[in-house]
Structures are given as structure tokens and as C-alpha cells.
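Since the structure comes first, as C-alpha cells, the remarks are kept for the end.
Only one protein chain is missing; all other protein chains are in place.
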Amino acid sequence: MIKLSHLLSLLALLFVVAGCGNDAPTEENTTEATPKYSTENTVYARLPAEPDRINPLITTNTYSRAVYENIFLYLLDFDHQTFELTPQLAKARPEINEITSGPFAGGVAYTYEIHDEAVWDNGTPITGEDVAFTLKILFNPKVNAGPARSYLDFIRDIEIDATNPKRFTISTAQKYIIGEAAISNVPIYPAYIYDANGLLNDISLVDLTDPAKQASLETTYPQLQEFANIFNSDEFARNKGKVMGAGPYTLESWETGQQIILNRKKDWWGDQLTATNELMAARPDQVVYKIITDQTATVAALKDQLIDVTAQIDVKDFIDLQANELVTDNYNLYAPNALQLYYIGLNTKDPKLQDKRVRRAITHLVDVDQIIEELFYGLGERRIGPVAPSKPYFNEALKPIAFSVARAKALLEEAGWVDSNSNGVVDKEIDGEQVELEIDFLATSNGKFGNNLAQLLEVTFPQAGVKLNIDRVEFTVLYEQLKTRTFEMFAGAWAQDPTPDDFKQIWHTDSDNPNGTNRVGFGSAASDDLIDQIRVTLDEEERAGLYKSFQQMVYEEQPYIFLFAPKERLAIHKRFKADPSSLRPSFFPREFELKAD
Amino acid sequence: MIQSAKSPSYWALVSKQFKKNRIALWSLRLVGVLLFIAVFADFIANDKPLYCQIEGKTHFPIAESYLVDLGLKKWDPVFLQGGDWHKLPYEKVRYTLIPYAPKNIDLKNNDYISPFGKQRVKSNWFWHRLGTDQLGHDVASRMVHGTRTAMLVGVVAMSIASFIGIFLGGLAGFFGDHRLKLSRARLVLSLLGLVIGYFFAFVSRKYALTEGNFGKELAISLLLFVLVVLVANGIGWLLERLPILQKQVPIPADLLVMRFIEILNSIPALLLLLAIVATIKKSSIFHVMVIIGLIRWTGIARFIRAELLRIRNMEYVEAARAIGLSEWRTLFRHAIPNALTPVLIAISFGIAGSILLEAFISFLGIAKPDASWGELLTHARTYPKAWWMALFPGFAIFITVTLFNLIGEGLTEALDPKRIQKS
Partner (left out) sequence: MFTYILRRVGILFLTLLVVSLIAFSLSKIAPGDPVERIIRGRENVGSSKSDYINYQKIYAETAELLGLDKPTFYFELTTAAYPDTLYRIIDKDHQNTLSKLIGQSGNWEAVEHYYQQLRHLDVLLSDLPPSVDRNARTGMRSDLRDLYVNYEPNAIMARFKRMKADMDKDSALTAEVARPYQQLSEAYAKMVTEATPAKHWFPKIIWNGIDNQYHNWFTNFLVGNFGYSYINGRPVEDKLLDALQWTLIINSIAILLAYLISIPLGVYAGVHKDSTFDKVTTIGLFILFSLPVFWIATLLVVFFTTPEYGIDLFPPLGVTDLPPDAPLWNRMVDIAWHLVLPVFCLTYPALALIARQMRGGVLNVVQLDFIRTARAKGVGKQQVIWKHLFWNALFPIITLIASVLPAALAGSVVIEFIFNIPGMGRLTIDAINQRDWPVVYMVLMLSATLTMIGILIADLLYAAIDPRVSFKKKVA
């Protein structure tokens, strides 16, 4: 037994010694205690989930984007503070001309010019050919770029200036308010890496954008498939040397579930531009993305100073961190507005919820301020419609619908809902049947927000004689019910963009089909017209008027109960100078500047 | 070794042995307490008063709530104003020990109030004795109702497991590979009956089963199934008269059951449980119980098989055969009842395991019961500062599991033949 205990203590000792020998012995180490945090010019950033692949055109994952934005460059990107489109690979914003003749008459042409300095890592200049190559990948029907493709499917052709290969014009088929933003936000790929064998050399973009030609190419040109097989493969999504762009960093390694390491290129062409253009900043020598899915672990990592920056801190944790000196001594905590909107959707086709007075009554029963206070600790901004108040075309005439049981009761009574059988729940005769106003709230079984929200509503609804049943289902089932329109009420959130709102996807009746996202069944010819008009009206003032009438329309119909836009919660280590941003993921490691001391 | 037939005195001996083990005995008593809490959870933690006088009328709201749920009574309209039981204009009122139901949220005391923290309550009676969670649920109330969940899981899961385990283990142990014999006619028609029964009960009625009232339709289907199997057997019985079809074929019951157990055991129970739960559209705690029961019968089956292997050649079993009792009758009337005692060991360990499994499933947030210890413990993980959420539910799981393990231990010792002999 004695021997055993010796062995145990020896083992323990070994671990302790090992732990102390953690840091590489440097001179400073010997003289004073090493600081707990890293002192190198490396940013340790937390990723809340593992990216699916680092291949921009075939991923829709937010975290993939956070990583690849260090590796790839766009023509233009949004300034992180002003949200203005700002040059990255291109010298300036494009010249925009309406096309009046030729096959794309009625469309718009965008002319860009790429920086003279811009070169790939092998020294060859980045030109319009590379943009054309990128667009060919995008429109190759065999590449799994569906989401990105449908976003850009108004592109028709690209023409490269004969005298200046860095200058090119992209023709599109129609006017579109966010056309410039969409085209400018395509990451440009180097052909020499992604198509070493020149499989796509023999076809032109216009062959791929024309549906008929594309269909014939699919059978006559096997290289499309061949290229897609290579491009879609795992190798080009996670291997060092295969993931390459014009940006300042290269992928060094990716350890599943652990970390993704990006190293800065030694001689990057953009070095000359970093001083004048913040979007070309590349200050850290290395960026390490640590994949930490767990909230508790994230908080612990902050307390141990293992990470320099993280966003998406749990609200409650964030409030606690603000009061924790251990953390505030080392980190700056920020809560910028997030481009997000929480809502409760109501099925406007449901017999009970068909009447807009009932929907408004229910809105009166939702104490949004209480929800922000109790569930988000005040870290949210009340919203009354789909448009953020910060947008210039926000309709200020619309007032929040106040929490008022009395108003709700009055509206319900007006709509014919009274408690005729005195069971505490109001009822009404619909199609010859006595229907009680019992509403099923669909929540996923492990969605924290939806569940907590439902429990708050469960308290306020009965005050006006409305019964709320919480229906906890698995997320695929929730999705199925949304699809078949058999739900009554559910909570959700939209991610929003700094660009002008395009309402087509969520509000147009074209999207009111089982797979569409107009789940609540909103819309009429009038609203469709407004949406379509907004999309093609390039004049801002004219558009603002349309936007305002649309907001008015939504306000009156109340197909959704708009809740709030949450604040992002992030922490940045004080050893770096950096600003948070409202753009996802709310921090940009490339901009982080190591402080001198 | 042991006395040949296990007469009632065997039971007495075992229980005497068991009672000698003071720890095990106390564990049993404490489990009794837990069961009491589980059964009377509504009367221990509830927002409705036990008794009250309102508008001059006397009510027993908790007792009445049972009647209302059964549809035998309607609430007095006075109770239907807005849903908060604490705010009614009572003339006289007597609340339960913990005056909160597990789903009540107390927004005055939300955001993780510790048991010793500042609480805004109208009197000490309403003190949140074990603190609150983020929304202001009373932890004590959830603990009490969590006891019910835990006990229910243990009992339901193990009842199912015992049923399957005893039946299959009994077949395997009693008949072995050679003693279960069927005539050719019976064998073929039984198999055919199973397939046809399956077809009529589950394929033909697929639409009714998935769309209708599941419980009712399932009952009809099962009835249909049994009916078809019986008819097939009846025909087999008739055909047995033909000499060619009369030949007896042995069925390797032991081999089949053991192989089945081996295959079932080759997938870790937790993984199998998770994978099965993932296929259920609305997974509730009852699904979890049933699935645990369907997975965890193998231990019981092994115990009973081992016991029957020993018993089947004993004198009293032979005697039963000799007087002409059928094999099946011997099995169910004589062999299994005598083999049941050791199964208690497997059952008590099984209950401990089931409770643990449920707690972990709830901890992962997969099946969300209204109140479960595992679910409470999740809060501790997401919010480490709430030590009361880490300590109390975890401790409750620990104690319950330990109690059942101790009972299992006690039974093992009490059933140890050497000890019984000594006494």
C-alpha cells in the first residue's frame, strides 16, 4: 500500500512539474513570473462552432466566413464601422451603367479595376481573368454553390478590358438595389491553385449563365463535373497549401474541434495599402481560432486569459463578467448592436389567428420590455417592424404596441371572442363550432430562448383569457410544422444585413410555399408590388417612401410580433487595440493592434 | 447445497438475512420516503393551497385539481382569474410546505437567487428554500417533483425490463437449446402467423396508427396481432394430426436469446438510447422510460437464466413434470416464481442505472420533463455560480442511486447461499 501511495504522489508530482514547465524557457521567465496570457503578436479568437469548410463559395456557415475573410479578399467589403462599401481588391467602387442595348438591355453593368499591386503568392498579377474564373466556378452547376449562386443569378457576363487586364465589366440582367453589394462581395479565387489543369479554360461565363447552353454543356463538357469533384473535395476546404486567396493570411493547420491556425504571409502585396485602408489591415503575425462551443468553457477561458477575443457570450455570463474584476482588469467588454431581430411568428391562415384584431390583441399581451429585461438583462433594443431604426428609411410614425391586458381584452371582444362558458378562456363560434382561444406555442425542446419566452407568455396570456400551450418538439418537427403551416405560433430570429432591405424572401407571396420562408402567409398583391418595386428602385429617396408604406402595411397586419434586436456581447483583451463592430462576427482579428508595452 | 424446494421459509430466511444488514434495511426505508415524496409531490410542493376559504366557500384546491383533470368537476370561476393562485382574495388559506409548483416563475426572485440570498417574499413561508433559477423557478419544488420523475423512471423502466427479461431469460434458462419442441406444423404456422399478424396489425393499419389516437389504435393492432397468431396456432394444432407434420423440431431458445442479448449489448445503452430518442417526434420522459426498459432487460434475463439453469433439474420441478403438468405451466407456476428472488438484485441495480441514465439524458437537454434532477443540474453547468443548482440535484441523484445500489448489495449478501446456510 505504501508503495502505491508513493506511486500516486509521484504521478501527481509529475503532472505538477509538467504543468509548470509549460512555457518555453526564455530570459524573462527566469527573472520574473511569466504573464499568464500570451505576449506574442498572435490573436487567439474564439469560434463558437466548428466551421464546415473553408471554401467561401460552397459554404453558408458564419464561422467559415469569419475564418476565410482573412484568407480571401473581396472586390469591395463593408467598412466595419460605417457599413459603407469600401475597396479591397478593387481600386474603387464600380462605375455603374444601365445597359441599353445588346442581349442584356435593361440590365446594369458594373465596371471594376483591380489594384495594380495585387498579385497572387506565385507573383502573377490578379486580373479580371481571376474574377471570371471565380464566376465560372460559381455558375458551374456541378459545384455545390447553390446558395451563393441563387444570390448572384442576375449576373450574365464578364468582359475584360483588352488594354488593361485588371479592368473588367460585369453585366447583369436586371436592376437590383443590392446588386453592387452582392457582386462586390464575391471572394476571388486563384486559378493556378484551384484549377491547376485548366479544366474551365475552354468555356466562358456566358455559356454557364444561359440556362439552355448550361444544360447542353452539362452533357457535352465532362470537365465541369471533373472540376466540381476537385473543387468540392475536402482537400480544398481544409488543407494547407490548397486553401489560398489574395488575403494576408494562409491556412497553416486545422485541428478538428480544436483550433484553426492562420499565418501571416511574409511579403503580402497589400502591405503598401494597409496604412490607408483599414479593410486591408493585417497586423497580427498569426491568428489562432480556438473552437470552444461551450459557454462555461468560454467564460473559464476568459478568466484564464486563454483567448484574446470572443463574441456571443451568454447574456447572463456577460453581465457577471462586467462585475468581475478579474476579467475587467484584462478585457474590455463591449455590447454593440447586433444585426439581428427576434420575433414571434403568427400563422395568419389559422382560423383563430386569421383576424388581424386577434393578432394585435396578442401583441398587446407580449410584454416586450419585460422580455428584454428578464431574458436579455436589458441588452436589447425594442423593435416594432422588420426595419432597424438606424436605417434612413425607418418609419418613425409607427409607435410600439404597448403591453396592455385591457386593450387586448377589448380587441378580442371586438373580434367576437368572449368567455361564454366561463371556463376562463375566451371562445367564439367558427364555422359552426365553438372554438376556445387556445394557442399552441411551438418551441424546440432544447432552445433556451424559445422555452423561456414561452414561460413568460404563459403568465401574461391568461390575464386576457387566452390559453397558451407550450408544444416542445424536436427541431426537425418544428421545421416540418412550419412547412405544412400547421403551427399557430413560434419564436425565431433573423440575421439582418447592413445593406438596404430586400423583403422578397420573407414577405413576398412567391415565398409562401412549403419550402419558402414566408411562413406566416403574409402578403397581397399590394405588398408584393411594393417589394418588387423596392428591389429595382435605385433612387434612395423614392425607395424610402416605398419602404415606409411597406412598414406601415406590416404594422397593420401584425403577422409577426416583433420583439427586439439584441446587443452583441464581446470581450477583447486589453493587450490589443481593437474596435468592435456590428457586423458579424463583430470583431476582426486582422485589425487587432498589439499595444506597445 | 441449499434445501431442495424453496419453501416460503426461504423467503423468510432471505428477508431475515437482509434485515440483519442494517445499512441495506435503512436504505430500503429511505427509498420508502422517496417513494412517499414522489407519490405525494403535489401535496408537498404546489402553488395551489391545500385548503382555503374564498367567498365564504371552503375549497381543497389540490384535491380538487385531480377531479378537474379527470373531468369530474369544474373549477369554481373564482379560481379562473388570471392564473396566479397566490393572488386570490382568500379569507383563510393553508399552503403546502413548498408553496410553488415546478412551473411557476417568480419574477420578483428570478435570476439565480441563492437560498441564503436576498429574497423578496411576502412571508417566510414563501421563502425559496433551495434558491431559484434564471426565470425564478423554485428549486425546492423542482427537486420534489424531480423525485417523482426519477422514481417513475426507475419503476416504469424496470417493470418493462423485468417483464421482457423474465420471459426471455426464463425461456432460455428453462428450455435450453433442446427442450422447447414444436411440431413442424405448429412451427411453420406460428412463423407464418407472426408475419401475417404483423402485416394486418402494423402494415395494413399504418395510416390509422400514425394518424389516429396512438394508444387506442395500438391496442387494436395488438389485439389483431394476437388474434392472428392464435388462429394460426389453432390451425397448426389441427394439422398436427397429420403424421408428417407431427415430427417435433427443437427450438434453440437459449442460443437465440443469448445471441439477441449479445447483439443488444454490443451497442452502448446510452448511444442506443440517444439514437432511438432522435427518431421520436415529440420525445417526452415517458418515451425515455419505455426505451430504457426496452434496452436494459438483458441483465435481468441473464440472472433468471442462470437461476433456471440450476433450478430446472431440481426435484420439485421434476416432480411437477412427473405429475403431468405442461412444460409452460411448470415454467410459469413453479420455476420462475422460485427464481425471482435473485432477480431483485438485478432490478435494484437496474433502477439505479435507469435513474442515472434519465438524469444524464435530461442533463443533455434531450427529453425535457417538467422537473428532473438532471435538468436542474444543467443550469449548474451553464451557470457555475449557482452552486445550489450543482449541489442539491446532484446530491439527490447520488443518494438515490446509492440507496438502490445498497439495497442491491444487501440482497446479494442476503441471497448468498453460504450465509443462508450459516443462519
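Going in written order, the chains are labelled A and B, and every chain counts its residues from 1.
Going forward, a residue touches a chain if its C-beta (ideal position, glycine included) is under 8 Å from a C-beta of that chain, and two chains touch if they have at least 3 such contacts.
Computed from a predicted structure; not experimentally measured.
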Touching the hidden chain, out of A:Glu474, A:Glu557 or A:Glu591, is A:Glu474
Residue of A:Gly106, A:Pro514 or A:Gly545 in touch with the missing chain, whole complex considered = A:Pro514
In the complete assembly, which of B:Phe36, B:Phe163 or B:Phe199 touches the absent chain?
-> B:Phe199
Filtering A:Ala92, A:Ala105 or A:Ala300 for touch with the omitted chain leaves A:Ala300
Given the full complex, what residues of subunit B touch the hidden partner chain?
-> 195-196, 198-200, 203-207, 210-211, 259, 262-263, 265-272, 274-276, 278-279, 281, 352, 356, 359-360, 363-364, 377, 380-381, 384-385, 387, 390, 394, 397-398, 401-402, 405-406, 409
Residues belonging to subunit A that touch the chain removed from view = 1, 4, 7-8, 15, 18-19, 21-22, 24, 52-53, 60, 144, 146-148, 150-151, 153-154, 174, 232, 234, 237-238, 252-253, 255-259, 261, 288, 290-294, 296-297, 299-301, 303-304, 306, 326, 349, 351, 474, 476-477, 479-480, 483-486, 495, 502, 504-505, 509-510, 512-517, 521, 523-526, 528
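Quick note on the criterion: only the chains that are shown with their structure count from here on.
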Cα-centroid distance, subunit A relative to subunit B, in whole angstrom | 46
Within their complex, subunit B touches subunit A through residues 74-75, 77, 80-84, 103, 105, 107, 110-112, 134-135, 278, 280-283, 365-368, 381-385
Residues of subunit A that touch subunit B when the two form their complex | 295-296, 299, 314, 316-317, 320, 370, 374, 422-424, 445-446, 451-452, 455-456, 458-459, 462-463, 471-474, 477
